[in-house]
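Note that one protein chain of the assembly has been removed; the remaining protein chains are unaltered in position.
Letters A, B and C mark the chains as written, and numbering starts fresh at 1 in each.
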Amino acid sequence: MMDRMIIDGLAFALPLFIIAVGGIYSERSGIINLALEGLMGFGAFSGALAVVLVLRSFPGLQPQGIYIAMIFAMVGGALFATIHAALCIYFKANQVISGVVINILSVSLTAFLTRQLNSLIFKAPSDRFQLGVASRITIPGLSEIPVLGAIFRNLYPFQIVIVLVAVAAYVLFEKSRYGMRLRACGDNPHAVAAAGVDVERIRFSAVVISGALAGLGGISFAYSISANFSPMIYMGYGYLAIAALIFGNWGMTTTLGAALLFGFARSGGYELARALEMSSTFNDITMTLPYVLTLILLIFFSKTNRVPRSLGEIYDKGKR
Amino acid sequence: MNKKNPLIAFLGNEKWQWLSIPVFAVVLSIVAGSVVMLLMGKNPLAAYVGILQGAGLVPKPNYAGGTGMLTDFTSFLDALAPMIFAALAVTVGFRAGLFNIGIAGQMLLAGFFATLLVGYSELPWYLAKPLVLIIAVTAGALAAGLVGYLKHRFNISEVVSTIMMNYIIAYVTSYYIKSYFVNPVSRQSEYIQPAASLTLKNLRVGGVRIDVSIGIVLAVAAALLVYYLLYKTRLGFEIKAVGANKQAAEYAGIHIGKTMVTAMMISGGLAGLAGATFYLGHYASMQPGVLAGLGYDAIATSLLGNNHPLGVLLASVLITTLDKGATYMSSKVGVVREISGVITSLILLFSATGTYIRYRVNRQRLEQKEQPISPAPGEVSADNEEKSREASLKEGGDEA
Amino acid sequence: MKDAMISIRNVTKRFPGIVANDNISLEIRKGEIFALLGENGAGKSVLMSMIFGLYEPDEGDIWIKGQRVTDYSPRQAARMGVGMVHQHFKLVENYTIAQNIVLGMEPVKKTLGFLPLVNLTESEKEIEALSHRYKLDVNPRARIEQVNVATRQKVEILKMLYREADILIFDEPTAILTPQEIEYLLEIIRELRENGKTIILVSHKLEEIKEVADRCAILNRGCLVDIRDVATTSTREMANLMVGREVMLEVNKPAPVFGDVVLEVENLRVKSQDQVEVVKGVSFQIRAGEIFAIAGVSGNGQAEIAEAITGLKPATDGTIRLNQVAITHYPVRQRNLEGIAYIPEDRQAYGLILEDPISDNLALKQYFQEPFSTPGGKLRPEAFVSYARRLIDTYDIRSNRGEASITRSLSGGNQQKMIIAREIEQDTPLIIFVQPTRGLDVGAIENTWQQILREREKGKAILLISLELDEIMALADTIGVIYNGEMLEIQPASALTAIEIGAYMMGVKEHE
Partner (left out) sequence: GGGSEPAAGNGGQAEADGEALRIAIVTSPSGVDDGSFNQDNYNGILAFVENHGNATVNAVQETTGDVAAAVQAVADVVADYDVIVTPGFQFADISSIAKDNPEKKFILVDANPTPQDGQELFDNVYAMTFAEEESGFFAGVAAALETKTGKVAVVNGIAFPSNVNYQWGFESGVMYANKHFGTSAQVVELPSYAGTDVTNTNVGGNYVGNFADPATGKVVGNALISEGVDILFVAAGGSGMGVFTAAMEAEGIYVIGCDVDQFDDGVYSGGNVILTSVLKNMSINVERQLNAIVEGSFQGSNELLRANTDSTGFVWGDDRHQLSAETMEKLEEVYELVQAGTIVPSANFNGHSPDNFPGL
């Protein structure tokens, strides 16, 4: 039982975490990113479309499908994020509103395209792209450790990719030149501009990265939950990621903690329901567990929250 | 640079920018939508006319038995009411500097309680209908008020708390609906009693069926009231002050917490009315666990209406028209319905750039005006010099 | 011509509705200290920003070290050896001093043989050495949010030196410093010149210019008025050139007539947001008709004293009495009604709602009362308009569209006039002025001082908190000096000299 809770919890927490990391990139550069939900969905759509197209011509690539999907999900998410970036950075739109608009656009556009492409290209009407399943991996040795060994059992390939990407994202964010400038942009963009760095470029790229990471998270959800892409992917996990990163105070490690909490609260809720033998009608009640928990924890932790200083402010070179 | 750009002249009139810029955004998106439709080999004009016909704003070539343009139009008004309420809810929150992303949840909660407590009761209409409104306002106001309180007292971002509450409300009401008053055929809640409904359905006028929406009257009244509240009352002054500059508001002696909670409660109350007119008006039952997309669209509608109650009225009409007319348009022109969703998103996308357009236009306009100020050497005319003096007097530093 | 480090040729820069720089030509020579002065909004900062590549001239061109610059940006400027200390510091608050200094040219080290990661150990040493050399001692590992303004300024200077800039621009560097710190800064500026740097100094303070600069240019409304040798020009001459008329540099202050005690602060203690005690048991009294000034270096608790009196920050201990009524725990609104007017330090953040029209802002403290609203809570717009019109007239507030103008569109000086007008019109027994003339030019300062004195004559008790010693010396009847949250000394103004106050401000007690 503990086993399943850990395995399922991680499978949910890691995609959520990588989406939240995307949010951190954007928000720490000073751009509010409520668009994560839409970016995630569009990323998943692109990845799914790519894998379906590739496999149509090269069915032999089936085992590599998930990696192809992940790459294209990141590309698609990144491309879609340029809309948010352009709106917020060049068109000085209200960032919150831009995010909401991107989400609305993403839902209607992917639904429209999925149906159109299925009938046009595949001549097979369907409102989803079938992905095929990701075979799961168990790391020998490590998985034998009692209790915690479950962490290394039945892993999805995307979990490993996410961990690698997250490490890279962490290093880039905390240790590199680029990351240092990015974080400075979220605090005082004018200081960064005075240091001869192009603030708009940094912010643009940060938003694009957030799109790529959200796309990666999205395709992971698509694989782990229903093994297909359909508009059903818009289940609000992007919003949940925002909650995680605010809860995590815009820090990477703390946000990981928040994502894990969500993951385990969710899988724990399922296990609890099974242990208590509650009937299926109560499923709805147990599903509220992560959200109730978050609200309660926020009451204790929000006081000390420190929002990036320039978050949401429209950066204007001329402004003094 | 020097030539008069008619577009700038049109958009540049500051007095009308609240209207001209959204109109510009709408025109742009209609053009973009036309391009998409032409690419698909469809006739955009027919499509747009179809949308208007579907919404009952332009007569259709033929009508089915018992229906007429009035049927479509009253049905359109019926759908318009919740949109106006929801967008107003966003507007009030926005003006207080609070981003109420929880409209959908508050609508659901309000609809749920009103349905549960009145919808299935045997109360006569004169008790049931007011009671529905009261319960909905109360439920919405309390839910949103809590968000305001959490923000003020614990510094919990309203974005996060409303998202969390949306989920919680959706799941908990879903549990109750599924357990206690679901209709096994429709798989949603049982229809409410007509006495509790805010829409008088299927009335006949000259053989034509119409839905008389009580909600639309209330919604228009609410828009005027919100306008009055924001611009003509002390409370509105305080709400706007808190929204524009918290520190300055506090300095002026305004109680920030109280004002935020009040504004949130008003916003939630309006969301509650949106819920009542949606679940107990336009529809008469609830889908378990489904948050109305309207709650999110309203955010964008409010933006399109420039967060001004009267602008919101116009924007709601536009967005509802697109939504309401889409089915007929899709049937008539043979394009998928989603195209209307795409056009809606485009309108929102373009109107999100409104601030930028305003900024650019005003800048260009000033530059056009200013051209004569610094003429090439030797071209100075008396007239120009006069203008230049005026300009620097207006904008320049103060002379002691 | 050969030793011209910077050459500005017929440069014009426009902003919507204004010509910030109008056909300006000047040359700055190698190794000189070149001063730039002018009223608020004369275009000094804009001109400097163009030299630093933040703005591009609309017409004309800029030559640096004999090279015409094109496609100019701050990055390019840094490369060409131009550095700038901005009027408003450009620092990343949550970064360390070292991180701020290296920002934009961070040193990287290959980690694991391939990963270029930022490594600051070397730079920290370098910065330490640099700071010793120029007597700009700072701790490279301290975070900006924890250090005071003087240190921040040092960081800004170190930033330039670290980049090996040899043209250094200082935009109003002394506005926020104590006399001692100013002295020290001027010393450093001289030292920098000794080291072969070329320096441009923007300032309103004529004394300073007189003290260090070699030449000075005077701007007025975007036009270059004159370039003078400082040695042969008197400060009065400079002032007149700058404003375009005779300026009275000192005020005539009639003898005080003190009445009853209006404000009584006893053992006041205030904590900052991080729960650090920033006001540590301060006591003082102000009588009717008295200007009580609190002198002190910024960040020593004086702002919090004002906030505790006005109710914006809670007092953790002590009592505040206004006309014998203990108001320590009253909410803000009630204190205002009891009789406190307040001109806050940060006018844009606190004093005004910039997006609202002038009329709303002028009524910000009274909107809830007759005649602005009915007892039922309905506003009376006509009352707002007529009130605003009267104040605009009385206080000479200039704007483009009268009472309907959006406040943001007003110049800083006019915004300040709005606040002063609003607060004085409250006709309260106590008026608190915090930094009332910050960023104003001589003409505007003169005006504001007159106003403060008029209120004193009407028998108001006035609390003046200022970082400007000149201002305190010119206006105060009684002076209290605050250091590190404690009131070190309270004396009649006549009993203290500027030098003594300066010493107290630095925390030097009398017996030392």
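The criterion applied here is as follows: contacts are C-beta pairs under 8 Å (C-beta built on N, C-alpha and C of every residue); 3 or more make two chains touch, one makes a residue touch a chain.
These numbers were taken from a predicted model, which means no experiment stands behind them.
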For the full complex, can you list every visible chain touched by the one that's not shown?
A, B
With respect to the chain omitted from the figure, which of B:Pro59, B:Pro130 or B:Pro194 is a touching residue?
B:Pro59
In subunit B, positions touching the absent partner:
54, 59-72, 75, 178-179, 182, 184-188, 202, 205-206, 208-210, 282-285, 287, 289-290, 293, 327-328, 330-332, 334, 336-338, 341
Which parts of subunit A face the unshown chain closely enough to count as touching?
4, 8, 62-63, 65, 115, 118-119, 124-128, 130, 132-136, 224-228, 230, 232, 235, 270, 273-281, 283-284, 287
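The criterion applied here is as follows: only the chains that are shown with their structure count from here on.
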Express in whole angstrom the distance between the two chain centres, defined as the mean CA positions of subunit B and subunit C.
43
Spell out the residues on subunit B that touch subunit C in their complex, using ranges where they run on.
231-237, 240-241, 244-245, 247-255, 362-363, 366-367, 370, 373-374, 388, 391-400
Subunit C residues within the subunit B interface of the complex
12, 14, 16-19, 22-23, 39-42, 59, 221-222, 243-244, 310, 312, 331-336, 342, 344, 349-356, 360, 364-365, 367-368, 373, 377-379, 381, 398, 400, 409, 411, 413-414, 417, 441-444, 446-447
Show which residues of subunit A lie in contact with subunit B when the two form their complex.
34, 83, 87, 90-94, 96-98, 100-101, 103-105, 107-109, 111-112, 115-116, 236, 239-240, 242-243, 246-247, 281-282, 284-285, 287-288, 291-292, 294-295, 298-299, 302-303, 305, 314
